[in-house]
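Every protein chain of the complex appears in place save one, which is left out.
For clarity, chains are labelled A, B and C in written order, and residue numbers in each chain start from 1.
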Amino acid sequence: MHFVMRSDATDRDVGDVVARLEAIGAEPRVSSGRSRVVIGAEVLSPSDLADLAAIEKVVDGPVRLVERQIEDEPTLIRVGSVTIGDGSLTMVAGPCAVESRDQLFASAEAVQAAGAQILRGDAFKPRTSPYSFQGLGEAGLELLAEARETFGMPFVAEVIDPRDVALVAEYADIIRIGSRNMSNFPLLREVGRTRRPVQLKRGFTATVDEWLDAAEYIYAEGNHEVILVERGIRTFENAARNTLDITAVPVVQRRSHLPVFVDPSHAAGKRELVAPLALAAVAAGADGLMIDVHPAPDEALVDGAQALLPEEFADLMHRIRAVAAALAEA
Amino acid sequence: MHFVMRSDATDRDVGDVVARLEAIGAEPRVSSGRSRVVIGAEVLSPSDLADLAAIEKVVDGPVRLVERQIEDEPTLIRVGSVTIGDGSLTMVAGPCAVESRDQLFASAEAVQAAGAQILRGDAFKPRTSPYSFQGLGEAGLELLAEARETFGMPFVAEVIDPRDVALVAEYADIIRIGSRNMSNFPLLREVGRTRRPVQLKRGFTATVDEWLDAAEYIYAEGNHEVILVERGIRTFENAARNTLDITAVPVVQRRSHLPVFVDPSHAAGKRELVAPLALAAVAAGADGLMIDVHPAPDEALVDGAQALLPEEFADLMHRIRAVAAALAEA
Amino acid sequence: MHFVMRSDATDRDVGDVVARLEAIGAEPRVSSGRSRVVIGAEVLSPSDLADLAAIEKVVDGPVRLVERQIEDEPTLIRVGSVTIGDGSLTMVAGPCAVESRDQLFASAEAVQAAGAQILRGDAFKPRTSPYSFQGLGEAGLELLAEARETFGMPFVAEVIDPRDVALVAEYADIIRIGSRNMSNFPLLREVGRTRRPVQLKRGFTATVDEWLDAAEYIYAEGNHEVILVERGIRTFENAARNTLDITAVPVVQRRSHLPVFVDPSHAAGKRELVAPLALAAVAAGADGLMIDVHPAPDEALVDGAQALLPEEFADLMHRIRAVAAALAEA
Partner (left out) sequence: MHFVMRSDATDRDVGDVVARLEAIGAEPRVSSGRSRVVIGAEVLSPSDLADLAAIEKVVDGPVRLVERQIEDEPTLIRVGSVTIGDGSLTMVAGPCAVESRDQLFASAEAVQAAGAQILRGDAFKPRTSPYSFQGLGEAGLELLAEARETFGMPFVAEVIDPRDVALVAEYADIIRIGSRNMSNFPLLREVGRTRRPVQLKRGFTATVDEWLDAAEYIYAEGNHEVILVERGIRTFENAARNTLDITAVPVVQRRSHLPVFVDPSHAAGKRELVAPLALAAVAAGADGLMIDVHPAPDEALVDGAQALLPEEFADLMHRIRAVAAALAEA
């Protein structure tokens, strides 16, 4: 059972509800959203609290702060000069993994020139095999910070271990939780305790409900800047690496106030499919895109087959802007 | 083993190859594409035929006439004044099932006014339960023919039984094979023997390879006017009726010369998701869309929850044209 | 809305309900189960019929005659001297497709010697590619009939075209609907009009609910001898041809009174996996098994990789009997 407080409820109002719940033996659990507090408790007769005017409604069943039924206003996230979630399209691009200073800087220069606002590049990679390249670690984060200085672009980087969250949060402008860790609850809690925006990729076998539950883990810890990233799900079809669930974009936008991005690169797994999927995501209304770009994909240590060349990315950006503008005017 | 004939090979050239194959005990199987003949046969030493100059190449393994590796030029299909597959966007719209003259004519008038070129409406419906409405049968086809006269729009209608193919082909401008029948091989062969264009919907659990195999059944019978229709696949995600596999559009366009349509209505199963999926399909490069429109969806006998109201369809058409125009210019 | 008649309701009782429904403008639809009649109709106030004592209950929602909630007694099917569904284990075995007299007779002799009661062997094969072997047709049925005479074993054979149902029913003791045709409703209706037992294989992407709906198509036509056959479903896992859904055995047995068989051969697609899956199916409580056996699998025209050699089948039968006996005594 959840007691949803009015948006103008004070700390004292919350304290009153908690006290009343404790008095009747319940164990209240307070979760603070951006604009509202929700208090969960097992209570047999919620009508006993009917005199507490600061309670707006009582919901019998699961409630998520990340859903519009609790907080309807879209979540806006500011990163440097970029505002995410305000109806504009945010473009994140760069190499999948940081491999070297040259590779990173060439990528950053290219994606910035083409119009991307945020740089991507990972220093910690979760790899299926223990024998694959696992990332440069802190040295990679240092290169990313240097690229930020040089190009004036904020960057996003993945974290895969709760013990590294503080380190990644110290360097990165946005922390990413990858698909394989979407249900790594200790990691979600840990990033929920930082004050860095978090990109939460959908597990490639997670339902939309489970994705929102994972977002709730971060949000309920007090970190309200969560960006959902659709990146394809696992199906019987193997023509691409994964099946981009484009439907998830409008589904999630109707249910949640959080911004939704699309990563067509990891969904496709093949360079030639990235552009049509990226354009589809823009047309479906995504709040942002994240695209792999590499100056020499054939030499990439991770996922080179899906990375666009700089000139392909520039061409795609041209078409993305055309579609975004057409929809804004239509 | 397949012997791919040169595109200028004559009937006599084909006859020569067949004769030589029969002479060595093989059982040649001749399939005629739009521009080429392919002859299949089990042969131990294909080099024995090396002197036959009309053979362009010998392929050891499966070959499909519907693939670009055999015929690269896009297949153009003319229906009334519409040309499908020439880079323009073809819009098919109307009710899922024909229910009555009023319902059909109201739908037809609305979709034509909004700019659709081809009317949809089914007279035979494959229904999961034997106790559900199964369509009006020939009476439905007569109403569709009357609507064609009245509004000057060609129409597409589904066939589900090989014994009804001649009947449906007599009335309809385009015959449709539905998802549940994608691997109904006797039905595929039967429509392959007509000279009506065929819409072949992807089975909701079919791979792209199986879809192309099904198209080959029709194509190999001599009917080269096949339109592939993506309509969502079955996955673990239940937020929508099916998961629209938007990636299938570029995947199939790269492999096959046949036009590819998208049916966002049956994929979504929910009215509010149809518009974003339709726009995504246009942006991904689909050759056409097929959309359910119903004047009173709440009273529809079949799939009302996914049908757009006439005014919603008109609004969507406006945005579809904007995206299509932007991409054509970009 | 469904009116479930008492099991002792007479034709006259049914006629009375139908008349009353027609009198109030409803369009009643009568379905006769083995022991009960169910009448479907859209009625606003079913209480108007409350005086008709032959109505046992009124169900608001879908009802299937094949479910235990309507008919609880297990369906017993007699084929020659075999009774299917009585708690004993029925063994069906033989080649996937009939290829020649020698191949069929060698298979039949082997599977009979090992203890199988029913022969399998198909004369019509639904093949993914139009260029694959499609079966011997009626000549194959004649060989099967000859094998029945010689070995005294009834046989099951597949039908894939509604126009061939009468032919196959004339020869075969049991007709099979294959996975690809599970939702071929005209075909289901046609076999429902014969009086031959029908094996209904689960579509490899069908839910249990859809499978029961397909069975209802046959059952509602008056053919009550339907055997459900689980043969693996399509999932993301490709280590075997399909993923045998062993859970479907107890799920269906709890919901339906129809017998449930398992086909481990088509699920596995690989010989070495057939025995463990067959034993698992027996332990899970399957009413029967159907297993591919071929005297020379490497030369098989269809699915040779999954066929057991005669001696492998004999060894498996030994273990199957041991497990079945242990469970019967435990």
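Note that in this section a contact is a pair of C-beta atoms (placed from the backbone, for glycine too) under 8 Å apart; a residue touches a chain by one contact, two chains touch by 3 or more.
Bear in mind the structure is a predicted one, so any value in this text is a computation, not a measurement.
K.L.:
What chains on display are touched by the one that is not shown?
P.N.:
A, B, C
K.L.:
Tell me which of C:V30, C:A145 or C:V251 is the one touching the absent chain.
P.N.:
Only one listed residue reaches the unshown chain, and that is C:V251.
K.L.:
At which residues does subunit C meet the chain that is not included here?
P.N.:
205, 207-209, 233, 235-240, 243-251, 254, 267-268, 272-273, 276-277, 279-285, 318-319, 322-323, 325-327, 329-330
K.L.:
Since one chain isn't shown, list which residues of subunit A touch it in the complete complex.
P.N.:
For subunit A, the residues touching the absent chain are 29, 31, 40, 62, 126-131, 160-163, 180-181, 183-186, 189, 203-205, 210, 213, 216-217, 220, 234.
K.L.:
By the contact criterion defined above, which parts of subunit B meet the unshown chain? Give residue numbers in ascending order.
P.N.:
205, 234-236, 238
Keep this in mind: only the chains that are shown with their structure count from here on.
K.L.:
Would you kindly say which chain has the C-alpha centre located farthest from the C-alpha centre of subunit C?
P.N.:
Most distant chain from subunit C: A.
K.L.:
Could you put a whole-Å number on the gap between the CA centroids of subunit B and subunit C?
P.N.:
Here the centre of subunit C sits 32 Å away from the centre of subunit B.
K.L.:
With chain centres defined as C-alpha means, what is the inter-centre distance between subunit A and subunit C in Å?
P.N.:
From the centre of subunit A to the centre of subunit C is 48 Å.
K.L.:
Centroid from C-alpha atoms only, then distance subunit A to subunit B, rounded to Å. What do you get?
P.N.:
Computed value for the inter-centroid distance: 38 Å.
K.L.:
Which residues belonging to subunit C are in contact with no fewer than two other chains?
P.N.:
Expected reply: 205, 234.
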